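For reference, the structure I am asking about is given below.
Left out: one protein chain. Kept in place: all the others.
Labels run A and B following the written order; every chain starts at residue 1.
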Amino acid sequence: MTTVANSVGQKKGFGATLWDWLTTVDHKKIGILYLIGGGFFFVLGGIEAMLIRLQLLIPNNDFVSAGFFNELITMHGTTMIFLAAMPLLFGFMNAIVPLQIGARDVAFPFINSLGFWMFFFGGLFLNLSWFLDAAPDAGWTSYASLSIASTGHGIDFYAIGLQIAGAGTLMAGINFLVTIINMRAPGMTYMRMPLFTWTTFVASALILFAFPPLTIGIFFLTFDRMFGGNFFDHTAGGNTIIWEHIFWIFGHPEVYILILPAFGIFSEIFSVFARKRLFGYSAMVFATVLIGFLGFMVWAHHMFTVGLGPTANAIFAVATMAIAVPTGVKIFNWLLTIWGGSIKITTPMLYALGFIPSFVMGGVTGVQQGAAPLDYQLHDSYFIVAHFHYVIVGGVVLAILAATHYWWPKMFGTMLSEKLGKITFWFFFIGFHMTFFLQHFLGLMGMPRRVWTYMDGQGWNLFNMISTIGAILMAIGVIVLIINIIMTTAKNVRVGNDPWEDGRTLEWAIPSPPPFYNFAQTPLVRGLDTYWIEKQEGHNGYTAAEPVTDIHMPNGSIIPFFMTLGLFIAGFGAMYRVDHSWGLAVLIFGLAFTFLMMALRSIKDDLGYYVTKDQIRRTERGRD
Amino acid sequence: MMKGLKKWRLVTLLAALTIILSGCGEEYLSTLLPAGEVGQDQFNLLLLTTGIMILVMAVVFTIYFIALAKFRRKKLGDSHMPKDVEGSHKLEFIWTAIPILLVIIMAVPTVYYTYKLGDVSAMEATDDEGNAENLVVNVTAKLYWWEFEYPDHGIVTSQELVVPTGEKVYFNLISSDVKHSFWIPAIGGKLDTNVENVNKFYLTFDKESKDLEDGVFYGKCAELCGPSHALMDFKVKTMSPDKFDNWVAAMKETEGATASADSADAGEAAFQQSCLACHAVSAVGTSGASAPNLTTFGDRNRVAGFLEHDKQNTIDWIKDPQKYKPGNLMPAFDSLSDEDLDAIADYLLDLKVEE
């Protein structure tokens, strides 16, 4: 029993290993990088959340100061959305989608690496604000009048950090789209694609159309704050409502960018652990596309109280409610998938089963907020805090945790402990409902969101205290997960191709973890749930579409890392240009460095290399 | 028959919901205990949507729990192979059509109320003599306080909104620095105070506030506006139209009131020295002051909108406002002697227009 490492080389020193990860363009490794980066920021955002809840434990608390509290809420929201939830999902998309469609890599391995480094350096830039100045403090939405008025460099860190990370996200989106359009194995028609691939596809399309407005919005903010622009200064003719529109034209699709892949993950899990094909597959695909489409039509429901007038409010209210229909279709199809199945309660399935009631509650409160006149009461109250945490935590985070347990063996070749996994689930699940359920009522009882503290005697004390205790339970759940990961890695019990035994899609037909070229021969796809079909016919593995031939693979490159480093340096220059004369020089140097790297990439022929038939045969034999 | 039964079920559900929901919160602050028509409309919409949503959840949870109980591998055996079902057009149709119906049921009142609550056409209406038919209040939100101007009466006040009961009160909302949002939860939903345009809406106050625990409704800022966003509270006094007219008259009588440096009252003299440049003590005027109008300070329920209304808090506030409301624009007056502070506090607490 030899490992894959043999085919790549012998055991490497630390320097070589580091170089390998810095230059990698392998989608599986980049997936792991995304998980590490996203996981780090997830813990960071979680610590911020804990500080927020501790401050709100009792009335008139002075555990943190008012200004610091605003930095905490801003960074918690920004970190969780941009630097934790999305990258973690990208991690699974990277690691799994090419396997599901029978591809050897993504369409643009180089850009894939670039996208990761831009996310990582953008996140780093944003978080350096804690040490270098003050963190941004105008909320993750950074509404213009406040974000323009905010002193210090906090908002500058927000603008430049998100600009860099956002560009990376856009690249990742285009990459997934092209991968899915062009790189599907023979026979993998669109209507045979696993739901996770489908949702990745639609979410990537949303990224493509939603991120450019964010880019522009942040440029306006940057210009206004650092380069004398007047977009949001009403005394010079500017208008702050423009920011709100641009932000939500991005921000609402962003919610679907997060939740659609989560839907995909759960669709896979339900089907596998109910041992039954997904009920109403084509309806599920249609509902995914429809949700993605409607996602662009409803942004102004975040702005019902801005004063857009009754006609705009009425239109957006009805459009918002319409989204309930395709979402409902999905819920019922999941229910009918497990109905009549053979349900095995594994950790991933436990998360999927916990997701249904949690997400349904988050969904129905969403419809309530869609009713504009009712939203006049709910908007910017704790009700909305409860709502979006039910959707994001009850939907996206549960999906990320489920996927972690579900695909861990495929990505790392060893199973996370089921026992600890279930302990994590129960702490997290109970803690989650404890934290957020009562917040609906806090909102209805008149508590505005984003409040640093609250006075005694408003009837909010008990619910806030329960909420904080719930948050502690969630934190315990996450700590148990981390222990689980460490223990599992230490034990390192290897598993075979299909450790859950009920795998249905192509990724389970190849070794865990897969060899660097994924498929020794390109697979032939003969229907939905390819691997399940093969298993039903008594095959182990997949049907090949071609004989063993040389495989073309891309070269690794350090250029993505350096390109991003240039932008990272330029960011500091742009920000400190206002205070220091050296700022401009640093800005120009950083940009020039990035352009130089781009030119290098453009001028050099990078044609990749071939893995020969012999090498493939040797690797595959070593495995058996 | 079935239809009647369903209707009856919905009514009981709604009745039960009303009871459960109204158990929550304080009368002067909770959206669940509406004290005005706007809030009541919104509460009714909350009941309707909650009712429908609970029905939906009941259906989902029933299928969910039955499936969970019936189709466990533990019971069916490890080798059990369920039958693969591709889907069902009939079912897909049902769970598309029924939600569409439910959405329509919710959409109709939503659109109706959106237009109803957005109707401010009567704002400018005048009677034959050219007097305004409706009370209009101009609200200006500032870091971190509220200014209320009554343009038809030529008076202005701050921190405490005084309004008559039983009639529509129209509001012009704007902010003078960063965006805020004007919210009186027990009376009705909020509207933002933008920096670049005036937002208009109305509220109706159906209950006199004197019977409430503090004698006032609580108002909140609902848009993050800086460090002291949480403390940007205001209070609302509602009273019968007669009493309101008296209050307006009393406010008008303060015309020309000022503080004199030569006053025998040491507090008034000190106030003239240190405070009058920013804080007016006459209610007659328009909005646009740099600091809250203090004409009715003695009538108020809170110091700075949120502190207990007593002398010590008044003194503490004047000495170090940043300690209590970080980021507000009032400078600290810690150089004032204790005697002066004491006298100013006494003077302020005596500033009243209500009897």
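What we mean here is this: a residue touches a chain if its C-beta (ideal position, glycine included) is under 8 Å from a C-beta of that chain, and two chains touch if they have at least 3 such contacts.
As a convention for this text, contacts and distances are computed from a predicted model.
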Name under which UniProt lists the unshown chain, selected from "NADH-quinone oxidoreductase subunit N", "Heme-NO-binding protein", "Cytochrome (Ubi)quinol oxidase subunit III" or "Carbohydrate ABC transporter permease": "Cytochrome (Ubi)quinol oxidase subunit III"
Omitted chain's touching partners, listed by label: A
Candidate in contact with the missing chain, chosen from A:42, A:69, A:92 or A:108: A:108
Candidates A:246, A:298, A:331 or A:367 - the one touching the absent chain: A:246
Hidden partner chain, touching residue among A:219, A:293, A:426 or A:562: A:219
Residue among A:121, A:231 or A:256 touching the omitted chain: A:231
Contact set of subunit A toward the excluded chain (per top definition): 107-108, 170, 174-175, 177-178, 181-183, 208-209, 211-213, 215-217, 219-220, 223-224, 227-231, 233, 235-239, 242, 246, 249, 552, 595, 599, 602-603, 605, 607
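What we mean here is this: only the chains that are shown with their structure count from here on.
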In the complex with subunit A, residue positions of subunit B that touch it: 21, 24-26, 29-32, 39, 41-42, 45-46, 49-50, 53, 56-57, 60-61, 63-64, 67-68, 71-73, 76, 80-88, 91-92, 95-96, 99-100, 102-103, 106-107, 109-111, 113-119, 175, 177-179, 181, 183, 185-186, 188-192, 194-197, 199-200, 218, 220-231, 233, 306, 326-327
Partner subunit B, residues of subunit A touching it in the complex: 65-67, 69-70, 137-139, 143-146, 149, 234, 238-241, 274-277, 279-283, 305-307, 309-310, 313-314, 317-318, 321-322, 324-325, 328-329, 331-333, 335-336, 338-345, 353, 356-357, 360-361, 364-365, 367-368, 370-377, 379-381, 441, 444-446, 448-455, 457-459
